[in-house]
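One protein chain omitted, others in place.
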Amino acid sequence: MSDFTPNEMMTIAASRALRSDDVCFVGIGAPSAACNVARLTHAPDITLIYESGTIGTAPDVLPLSIGDGELCETAVTTVSVPEMFRYWLQGGRVTIGFLGAAQLDKFGNINTTVIGDYAHPKTRLPGGGGAPEIATSSQQVYITMAQSKRGMVEKIDFFTSFGHGDGGDHRKRLGIDTAGPTLLITDLAIWKPDPETREFTVVSLHPGATRETVQETCGWTVKFAERLEETPAPTELELKTLRDLQARTKAAHAGTAKKGKAA
Amino acid sequence: MSDFTPNEMMTIAASRALRSDDVCFVGIGAPSAACNVARLTHAPDITLIYESGTIGTAPDVLPLSIGDGELCETAVTTVSVPEMFRYWLQGGRVTIGFLGAAQLDKFGNINTTVIGDYAHPKTRLPGGGGAPEIATSSQQVYITMAQSKRGMVEKIDFFTSFGHGDGGDHRKRLGIDTAGPTLLITDLAIWKPDPETREFTVVSLHPGATRETVQETCGWTVKFAERLEETPAPTELELKTLRDLQARTKAAHAGTAKKGKAA
Amino acid sequence: MATFLPLSRAVSDNLNDGDTAAFEGFTHLIPTAAAHEAIRQGFRDLTLVRMTPDLVYDQMIGMGMANKAVFSYAGNPGVGLLRRLRDAVENGFPQPLEIEEHSHAAMANAYEAGAAGLPCAVFRGYRGAELARVNPNIKSIVCPFTGEKLAAVPALRPDVTFIHAQKADHKGNVLVEGIIGIQKEAVLAAKRAVVTVEEVVDNFAGIHPNACILPSWTVHAIAVVPGGSHPSYTHGYYARDNAAYLEWDEIASDRERFRAWMQENVIEKSADDFAGRVAHLRKAA
Partner (left out) sequence: MATFLPLSRAVSDNLNDGDTAAFEGFTHLIPTAAAHEAIRQGFRDLTLVRMTPDLVYDQMIGMGMANKAVFSYAGNPGVGLLRRLRDAVENGFPQPLEIEEHSHAAMANAYEAGAAGLPCAVFRGYRGAELARVNPNIKSIVCPFTGEKLAAVPALRPDVTFIHAQKADHKGNVLVEGIIGIQKEAVLAAKRAVVTVEEVVDNFAGIHPNACILPSWTVHAIAVVPGGSHPSYTHGYYARDNAAYLEWDEIASDRERFRAWMQENVIEKSADDFAGRVAHLRKAA
């Protein structure tokens, strides 16, 4: 088996959590790569939905935006954005909503809106986009992000999308009947919510990661499962699939650049 | 000029009330014939909408149902039924809603639901279909029907769709901001609502019709305008257009019948 | 994930006595073959939902299969009344029929809300209309921004929806085109969906990207029944059998004649008979 980077491990671990009968609402970046690696390996019939309206898409290269042309060209069908959010997301048809985060807390609450105060932000981030409803209308939410103390914090500055709130049955108390964040995959570990408190707990360390490296790159005091597993390293097939996909992506996107301009 | 029937006069008089920039929500029967005669004569750019979802249709023959294939084949576009009722009717884009009636009162209220009591009807009619919202969301409503004492009554058995209610500003009091019934065209006369009371008033008698024949075939005491006009008889072109349309329609619909079966 | 089944199996697997069932089609693509199969299998106590109940609901009601009908226009399209439905409402024959009556706008919005997973539909409707007095399922909400009173009706969520469509690909994705009516919403609003199709093709290559396609995983069973919407029509395949609609007006006007016709044309027939019924209509499509 070849060497691999923590980011590759993250993407591949996330891809393993997906099944052929899943219907995934896919965000750009690591979620998109993970979903497409799953499709190209063990989950050929997985349905990938991008919020631009493409349903059942099978891109040969990773899109740079959620509305790239190839998403439409390879989709089973492409619907309007209101239909996407009404019939497909709100209709409860999405099994896995895949979210990234600028800031994440231990209960899976996410901030992608502002750093600092909302009215007078230190940093204005892009905002929630589809996330507030992806987080509550998808049957489950998977989160992927690279670990850092700046990103994984004790207290997020803004609740862009709701995870388990203050933990426990907080979702239920708000009348939210979906499962919420059930999986967090970082570049170092696999985390699952504690069945009672809903606090994310490390259940598996990626090869090379340790309790110490996980704690050093996380802003809250990390809980570890009693039986801590080691994430199986990427297989040759997984790694080749991911790298080929990324190489095709790079070549395709460079191909649209004008000569002499940076792509 | 040839002879013509009262029904032909009714259809042609209705067609004259339509303009090229009208957007008509068309019902089956006399409204459909009137709209298509208008399109084939003085209003070539009129937009005809049938509630099955066809927008800007131009059928060569009259449809037997509101969802005939030719309506779709000749349409600018065909949309879903929810979109039809939400974006196109409720959106306020229809200038003329064309309605028929089983029972009509002098304020343009219409019953197509039941004769007798709703819970224990003497005759169960088909019901309102699109009419309740056509009557209130169209900018104006035109009504066509052949006169009869059974059809034009002092008091309708059921308010399927609202015209001017009890008259006067009743629409306004209900918060309905569209004009409602502004024209009634029967086989004998053209009627318009009185500007104050909103009671339908005869403004023009068709050739051969008299105050007496109008009153004899109407269940309420008829008001006549001070200056009563005579409806111009159908022109050769109008009559030929209508009759050709009806002949094409008959031939086309007979053409789908099996040999030996009645069409 | 859609399974390809013979129609008899598709119906028996997905319809139960007491179900709320929608056999949808707006003039075009009426799922007659599926309704006839349901009649042959003799289901009881159904709540039948449809914007435009026509011949097939007249037939099911006349056969005593329905306790209740939810509808917005109960006519024989282009012809007149539905005589078996009238007999049930006016005379309780062959059994009483409860009705829940709406406008088209309300039904369309209610299916849309069902597809959208909402508990109710909100629209501007029923203003001055008396249905709001006789139907307790018509309520209102107030816009929190303008204070306008808007109509509200419960979302429609049938136990099972049957539709007819042009074609499926062999993965089980379903294409509906032409007058698409309320079919997509009726399928997405339902707990289970059964589709009859004219044919199965390898794939939908070349189809318009925004065509109305129901992905395989939104459909439970697909049965191939050429001609399955007769006497309605299938855009691109065969024309509407207008004569049959006119003929129905006579058949349904008499209780005995109705039973005899049903025996001969439905009970003793099968889904395989539909192809022959549209043979003379194919040129006209």
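As written, the chain order gives the labels A, B and C, with residue 1 at the start of each chain.
Just so it is clear, a contact is a pair of C-beta atoms (placed from the backbone, for glycine too) under 8 Å apart; a residue touches a chain by one contact, two chains touch by 3 or more.
All values derive from a computational prediction rather than experimental measurement.
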Subject >> Per the touch definition above, residue among A:Phe4, A:Phe85, A:Tyr142 or A:Trp191 touching the missing chain >> reply: A:Phe85
Original post:
Which parts of chain B are in contact with the chain that was left out?
Top reply: 21, 23, 47, 55-56, 72-73, 75-79, 86-87, 90-93, 137
Original post:
Which chain A residues would touch the chain omitted from the figure, given the whole complex?
Top reply: 28, 51-54, 63-69, 71-72, 78-82, 84-86, 89-90, 113, 118-119, 121-133, 135-137, 158-162, 165, 171, 174-176, 253, 255-258, 261-263
Subject >> Absent-chain interface as seen on chain C, which is shown >> reply: 116-120, 122-124, 137, 139-146, 148, 150, 152, 154, 177-178, 180, 207-212, 235
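As a convention for this text, only the chains that are shown with their structure count from here on.
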Original post:
Hey, what chains does chain A share as contacts with chain C?
Top reply: none
Subject >> Top-ranked pair of chains - ranking by C-beta pairs in contact >> reply: B-C
**OP:** Could you grab the centroid distance between chain B and chain C? Build each centroid from C-alpha atoms only and quote it in angstrom.
**Re:** 27
Subject >> Rounded Å distance, chain A centre to chain B centre (Cα mean) >> reply: 57
**OP:** Would you mind listing the residues of chain B that make contact with two or more other chains?
**Re:** none
Original post:
Of all the residues in chain C, which ones touch at least 2 other chains?
Top reply: 112, 184-185, 212
